[in-house]
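Just one protein chain is left out here, and the rest sit where they should.
Note that the chains take the letters A and B in the order they are written out, and that residue 1 is the start of every chain.
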Amino acid sequence: MEHPARGGRLGTRLLGHLGGVLLVIWGAATAGFFALKLVPGDPVEVMLGVQAQVSESVKAGIREDWGLNDPLPLQYIEYLGRLVRGDLGTSYQLREPVLGVITAQLPATLALTGLAILFALAIALTTALFVRGVWMTRLASSIELVLVSSPSFWIGLLFISFFAYRLHWFPVTSTDGLAALILPALTLALPISGILSQVLRDGLTRAADQPFALTARARGLGYPALVARHTLRHAAADGLTLSGYILGSLIGGAVLVETVFGRPGIGRVTLRAVIDRDLPVVLGIIVFVAIAFAVINLLVDLAYELIDPRLRS
Amino acid sequence: MTIRVRNLTVRIGRTVVVDGVSFDVAPGECLAIVGESGSGKTMTANALLGLSPGQVTADELLLDGRDARRYRERDWRAVRGRTAALVSQDALVALDPLRRVEAEVAETVEVHARSLSRAEVGQRVIQALEEAAVSEPETRARQYPHELSGGLRQRALIASALAAGPSILIADEPTTALDVTVQAQILALLADLKRRGLAVLLISHDLTVVGRIADRVAVMKDGAFVEIGTTAEVLANPQHEYTRALLAAVPVAKTVAPTAGEVVLSATGLSKSYGARAAVADVSFELRHGQTLGIVGESGSGKSTVARLLLGLERPDAGDVLLGETPWSSLRESERRPQRGRIQMIDQDPFGAFDPRWTVARIIGEAVALGERSTPARVLELLAQVGLGEQHSSRRPSQLSGGQRQRVAIARALARRPEILICDEPVSALDLSIQAQALRLLADLQRDLGLAIVFISHDLGVIAALSDEILVMKDGAVVEHGSAGAVLHDPQHAFTRELLAAR
Partner (left out) sequence: MTVLIGLSTRKPPAVGVIVAGVFLAALLAAALVPSIFTSTDPLNAEISQALTAPSAAHPFGTDQSGRDVFSRVLYGARYSLLVGFGASAIALVVGLLVGLLSGLSPKPVDTVLGKVIVVLMAFPEFLLALLVIAIIGPGEASLVAAIALAAIPAYARVARSQTLVVRNSSYVRSATALGVPRLATIVRHVIPNTLGPLLVMATIGVGTAIVSAAGLSFLGLGPAAPTPEWGVILSEGRNLLDRAPWVAAFPGLVITATVIATSVVGRALRGRK
């Protein structure tokens, strides 16, 4: 394989992926925009609240400022224009730029989800590699079934009740510091680790039944070497297929876990925005999540090609 | 003796899968174990590598002079690759598709010679690839298995087996996944390795493959050897009736001359391309009532595309198909549908050809109902024609054997009382002894019903058994076309000669 040609193909593939990312973001932004236009009621009145004693002229002025009187296509174009410049609009309730609201809360959620992913990977890899034999596998499968079936916020409540109130190992309401992060991250990680370890274990078993595994064993490889050199990579490809689910579980779960543990973060922002019908924020979250997903999908696709050479060219 | 086995028995649970077999293989000798699927031949091979999933007992099991009966896993790991090496079927899946060829070949070396430096391992890899006659070994080593052709891949697999210098080579169906012409090359390589001193144990279901390089042959059935002797003896003068059945199952050219009838199907200048690739280029023929046209070619030659074009499942880019005098390929599907009863098909995959949820009765009933009122009597009549009975009609395809499923496919095809039958690799998925039965059935039906058959296969022996006329295809084009006798005994084109020589 000549390298220059390979690089060129990599370049075109990247462009293709990038195009896909932009398409998803545009699709999400457009869908969100029109979906929110469907919300019944006048946005200004929603924003001000029912009790507000504000004159009609002031309301009209606000409408004008926000461009709400313009024809719909014009609003859409302006919206897209602002989006490209990185302006996600201004929150109705908080009177602040949406982008600022999101970025302010982002680090907390990132810390939470980052630690959760680490926990999930650690648990999944450990069980996948060390659980062997019929009885251990059945036990592990049962535990995983329970983990995957339980509402994550319920597990969080149980954790608080047990580890915080009963054993006093962890602080009850989390403020800062690693100790406060552990229980919420574990709560978020458990359902994911349940599925991930099952998929990895199945992947390892399936790969070990393939003809290439027989060839490898016929060369004199023992089981640990077989896993390290062969089946783990195949199982990793299987695990990658879960990345979409994992990301979705993390984002959706963050809303619940942050609420349960009283932590700041994107989850709480989203919840507040939904309850308050703070549409710019909701829209901003949609776009933001779309970007995150699209970028992650891009990275996952690249990872696939890295793992499986048959997908290249 | 490099391999010495006496009374080898393998049990899985209560079932005995290998029942007291004994054999020797000397250096520079090739012993072939021949049998159908389920005969226990692979189990025997696995036992010689300690990879058997069951319990292994033997009076003697000597590998390269050492007693292997009490080996534990650690001892076997020292043997595998170093004393005895395995070459499996289909390198596309027998090599790890995620790893480069050099990694796969080097692995054997790394396991058994840990002290070697990376450079030394690399040299050993190139050496092994050269031993396996891989062209441009440095380039090939950096490639992945899927980037190599079938033959090169198989050689790479053989190289990985040779890398640690074993004295025993166990080849389990090493050429089954390959095209006929490539098969011959790989077999030549194995013969060469044998001559250089390896003891080769060849496992195969294909007697022609065996005949080319084996010195001695053991015929295996239900876990035991029914016959063992030199290749010449066993093939020319088989003692056991099972061996005779296997040999007889190899099809021989048809001797009955057809009576010329009217033309029922004609193709003129058929062409079809997918994108830039021309799958079929300018194929023409005429098929007469009661005749069989055999279309033979390797995978990718375009023969299946021809089948689809003849059936009107795809539209040709150029050319025409006519049913008798009436146009066929130029019609719209709604116009074609009423006429479909005249031309029916039998597929390669009898399992996939049926809705998995339907019973046999319903499957055949649906076909009958398209042309006439469906009655249980008619369904049973069709089943009887193919040698099946009422007890089969309430079963699902998954509950039938491969041979029985193919019979149901034939019955379904006959339901609409067709004039023409298109058979696309109808026996390729069947065991050798079942193949013969299916072919005999088709021949009988043709004679009784006056069917015109287009028979498509990659197997020249099968084609020879049924065809009156033969069409040879390569890369989408017809390279030879003539009566069966002429094509088989006096081939004009080089490719046809290759195909015949490879048998």
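Rule of thumb we're sticking to: a contact is a pair of C-beta atoms (placed from the backbone, for glycine too) under 8 Å apart; a residue touches a chain by one contact, two chains touch by 3 or more.
Computed from a prediction, not measured in an experiment: that's the story for all the values here.
For the chain left off this view, which of A:L80, A:L271 or A:A303 is in contact with it?
A:L271
Which residue from B:A353, B:L400 or B:V478 sits in contact with the chain not drawn here?
B:A353
Quick one: say which of B:A281, B:A367, B:I410 or B:V462 touches the chain that got left out.
That would be B:A367, which touches the missing chain.
Which of these, A:T127, A:T215 or A:S249, touches the one chain of the complex that we don't see?
Counting the whole complex, the residue in contact with the absent chain is A:S249.
Could you pull out which residues of chain B are in touch with the chain that's been left out?
For chain B, the residues touching the absent chain are 311, 313, 333, 337-338, 340-341, 344-345, 347, 349, 352-357, 366-367, 370-371, 412, 416.
Tell me, which residues in chain A touch the chain that this view leaves out?
23-24, 27-28, 32, 35-36, 38-39, 141, 145-146, 148-151, 153-155, 157-158, 160-161, 165, 195, 198-199, 202, 242, 244-245, 247-249, 251-253, 255-256, 259-260, 270-271, 273-275, 277, 279, 282, 285-286, 289-290, 293-294, 297
Everything below uses one rule, namely that only the chains that are shown with their structure count from here on.
In whole angstrom, how far does the Cα centroid of chain A sit from the Cα centroid of chain B?
Each chain reduced to its C-alpha mean, chain A and chain B end up 48 Å apart.
For chain A, which residues are in contact with chain B within the complex?
Its residues touching chain B are 1, 210-212, 214-222, 225, 229-230, 233-234, 237, 307-310.
Where on chain B does chain A make contact in their complex?
Within the complex, chain B touches chain A at residues 49, 51, 73, 77-82, 85-86, 88-90, 93-99, 104, 107-108, 111-112, 142-144, 146-147, 157, 160-161, 164.
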